[in-house]
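Okay, handing you the structure first.
Omission of a single protein chain aside, the complex is shown with its protein chains in their original locations.
A, B and C label the chains in the order they appear, each numbered from 1.
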Amino acid sequence: MSTNDPINAELKVKLGKYRLNSFEFQKINELLGRPPEGVEWALFSALWSEHCSYKSSRRHLKKFFSTSPRLVSGFGENAGVIDLGEGERVGFKMESHNHPSYIEPYQGAATGVGGILRDIFTMGARPIALANYLCFGKPAAKRMQSLVQGVVHGISGYGNCVGVPNISGQTEFHESYDENILVNAFALGYFGKKDVLVTSSAKGVGNWVVYVGAKTGRDGIHGASMASESFEGSADQPLDESKRPTVQIGDPFYEKLLIESCLEVINQNLVVAIQDMGAAGLTSSSFEMASKGGVGFDMYLDQVPLRDSTMTPEDILLSESQERMLLVCEPKKFEAIKKVFSRWNLEATKIGEVIEDRNINLHWHDEVICSIDPDLLTENAPNYDRKFEPDFTKLPETYVGDSNKISLSDIETIFSSLQLAPKNWIYDQYDQRVGAQTARDCSEPVGVVVLPESKRALGIVLGCRPYLMRAHSYTGAMDAIYYPAIELALKGLEPLAVTDCLNFGNPEKPNVMTDFVATVEGMSEACRSLKAPVISGNVSFYNETRGQNITPTPSTGLVGLGSSADQIPGSYFSKNSDLIYLLTSKNCISISGKRAELVGERLKLSGLINVESTAAYVSGLLALVKLGQVKASRIVGAFGVLPTLVKMASSPFGAQLEISATDSIKENLYEVIVVVEANNQKLFEVQLDNFAEAFTYKKLGRVTADAEINFKDQSLPALSVAQLKALSRKAWQNSFPELT
Amino acid sequence: MLKFGVQVLPKPEVLDSQGRAVETLLKKEGFNLNSCRVGKYIELEVEGDSSVAGLAEAMSSIKKMSEYVLYNPLIEKIEIIKL
Amino acid sequence: MLKFGVQVLPKPEVLDSQGRAVETLLKKEGFNLNSCRVGKYIELEVEGDSSVAGLAEAMSSIKKMSEYVLYNPLIEKIEIIKL
Partner (left out) sequence: MKKVGITRFLGTNCDRDIWAAVEDLGFQPEWLWFENQYDLKEYQAVFIPGGFSYGDYLRCGALAARSQVMKSVKSASQKGLPVFGICNGFQILCEAGMLPGALLRNESVQFIDTWVELESMTSDKRWSFQDNKKIPIAHGEGRYFIFEDQKAKLYDQDQVWLKYVNNPNGSMDDIAGVLNEAKNVGGLMPHPERAMQTWMGSKDGRILLEKFLN
């Protein structure tokens, strides 16, 4: 191809604008039997984007463990749904809004929350809980203070107003996110006995296609394809300020009206199918609904309610204006639907009809501007087999332990790390209790809501520890399942199912793709061992800025079920002279841990996680907790036992330990701390002995009331809990002086 | 001492969620209203005198403050008024 | 069509926490600033012509809307501007 050739030059510009490559252009030619015309460009651009088509990940996502007798609806639907028994079901999903949040943190994060909520209530579930997984760069990185502030305000601004409690979260900091922050929002919705579940599969020739919610504006045009590209693009496609799409503005008030009205029409059986307009707006919702139902649509684009009357058909097709839904209904039910929406001050407008022909005919006034088989855009989207290294289970180096003695200044360094800093500046701004169903809030390792009808406890916890992902992605991915699963088990909640948000760099780079494949395999193995399927998720590639890729970050959301919220062990010490135990998994591996990274060393592992033993550990812990003796519990996380104990030591408590200071900062996969009444020691130890297959145990010491941590060998003097906590608080204040 | 007002409004192409809600309500109540947009109003007092140079300097300082924190140029526009 | 702007500010005796936060931040950054207050700005478009009678009528309608809901006279003061 000569660039001097005017035709080729024109084509190149077009491919650039629509973010399609020449291979894809070729494929479109073959499918259509001619080059694309008019709005077809926009359609292929949107639906063949990485974001909508999963073209680099599809073949791998198939490998996810995804079966369960509880499964009601899995991959492919808006959100995964599982059956909890007793007539209750929950649907949940997690989604990224990384690029928009970096551009405009408040609106980016807010619309991320809005979008994930729509994925939930579009199925007929009432959203009852939110959670968020955030990764930021170094505090000193450019714009980082305002990014953190904007993102948190955006999440709280939207979630609080729409009235869904945010009950859990995770926040990470690392330089690999300096120019690519991650904002992943999780939402969970509830179906009671009588609640109707609907899908997005359009049916019934002659039925009407109805548009509801906010009017369409120029918001986020080309958003989907932009989210599928590295930041600041390639050299020949610099991100031109003027070509930036209009920032999408979220309106949580409108969303609240949409929730109520959509649930009303769904539960009154007025709709056949419904889908939110998310990425690539009207295009993706209509094409997916038609394609799934095996039908076609006549769509009258000139009937779409507009905020700006000068919009072209292409603008209308690609707009990502928020708070809009598309539904299919029988014509005779339209008036009833309209009435419900109008009661909530919203409009419902007929914009098309379902036709037998498997074609989407786009009308613009009296003209048919496009007529195309929806499957060409959905089913026939590219499916790439990107290059990766298959030996990802191999460990680069083996950890053989180290014999360095810990010093006071080591302890100070550890407690001054941002990893241990309290995150309450973040979650104090989230309404954690609206709905009046919250039993455990963000101040706890696991968020818990009480199910409205059966009053059982439902736990939500997010996982993925980037420092492990940086060390060994296969192990880190397993940890993204096991760590939260253990956290659930420790609260007496059985891990049931998983959602995920796979945040990665540029998939065209083999090392990124290798991490991706390793992640899918690692997560899947862990899920299989726990019989907890992955029921929904989202992939976010191209988290890359000028060649710098993020830490591979597969954030996960695990949901667990328990019989009652009154029997959940606490997370804090509550009584002098209670006994503290350390329970260690069989075949546990040791790692040089977060501390290695803190001092600039590569984190090493002693081996691979043993899947069977770890699964047995999870079920053993769950069974132990259910016996009812455990008063408080926590998993041992970053930096080992000591920081975990300090987290548990609410004022005025401390601990007298039977281990050395040096041993108290070792990290193993996995260990947990449990607390029991001293009077129950015998009974408890008998119980522990019964779980010898699942774990070994050791008495760590006892709770004291002097707010000090004392070690066995007195190699270090007693540590003041208050002082250690003050160091952690200061770590936050020094990093984010404006955010206190 | 000089006083300025800064009027901040969402850009015309950007959705104004607040304005939309207020507009709907006022129209329902039967008020004569075509459209309504809601933004922020900030009043600032700065050191300076009303000489041409003094005014120019103050104005440039107000502009800088506006860009620094008073509005978000991605989604808002401003108008600065000498009071 | 006539256009009006309504500037709403907290009364002087009311502590304006938003204004104070902005003021503190700007002063910390070394900006030339004595004080700052943050309120609302509402732009309204109403039917009407620019004749004296038309203007008067429009103005009275704007005043009614302001009193009806746009500000809370207990804690705020307003200024209406013809644009």
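Side notes on the structure shown:
The rule we apply is simple: contacts are C-beta pairs under 8 Å (C-beta built on N, C-alpha and C of every residue); 3 or more make two chains touch, one makes a residue touch a chain.
The structure presented is a predicted model; accordingly, all values stated were derived computationally and were not measured.
The chain not shown here makes contact, within the complete complex, with A, B, C. Of the listed positions C:2, C:26, C:46 or C:70, the one in contact with the omitted chain in the full complex is C:70. The hidden chain makes contact, of the residues B:21, B:55 or B:80, with B:21. Note that of A:54, A:341, A:415 or A:430, the residue touching the chain absent from this view is A:430. Even with one chain removed from view, subunit C keeps its contact list with that chain: residues 10, 13-15, 17-18, 21, 40, 68-70, 72, 74-75. By the touch criterion stated above, the residues of subunit B touching the omitted chain are 17-18, 21-22, 25, 29, 38.
Seen from subunit A, the chain kept out of the figure touches residues 156-157, 160-163, 251-254, 256-257, 344-345, 427-436, 438-439, 450, 565-566, 568.
Everything below uses one rule, namely that only the chains that are shown with their structure count from here on.
Taking the mean of the C-alpha atoms as each chain's centre, subunit B and subunit C sit 10 Å apart. Subunit A and subunit B have centres, each the mean of its CA atoms, that are 37 Å apart. Centres computed as Cα averages put subunit A at a distance of 42 Å from subunit C.
The set of subunit C residues touching two or more other chains comprises 25.
Residue numbers of subunit A whose C-beta contacts span two or more other chains: none are found. Listing the residues of subunit C that touch subunit B in their complex gives 1, 5, 7-9, 19, 22, 25-26, 29, 31-48, 58, 61, 64-65, 68-70.
The residues of subunit B lying in touch with subunit A in their complex are 10, 13-17, 20-21, 24, 72, 74-75. Remark: subunit A residues 103-104, 107, 214, 217-219, 246-247, 249-251, 253-254, 307-308, 321-322, 345 touch subunit B in the complex.
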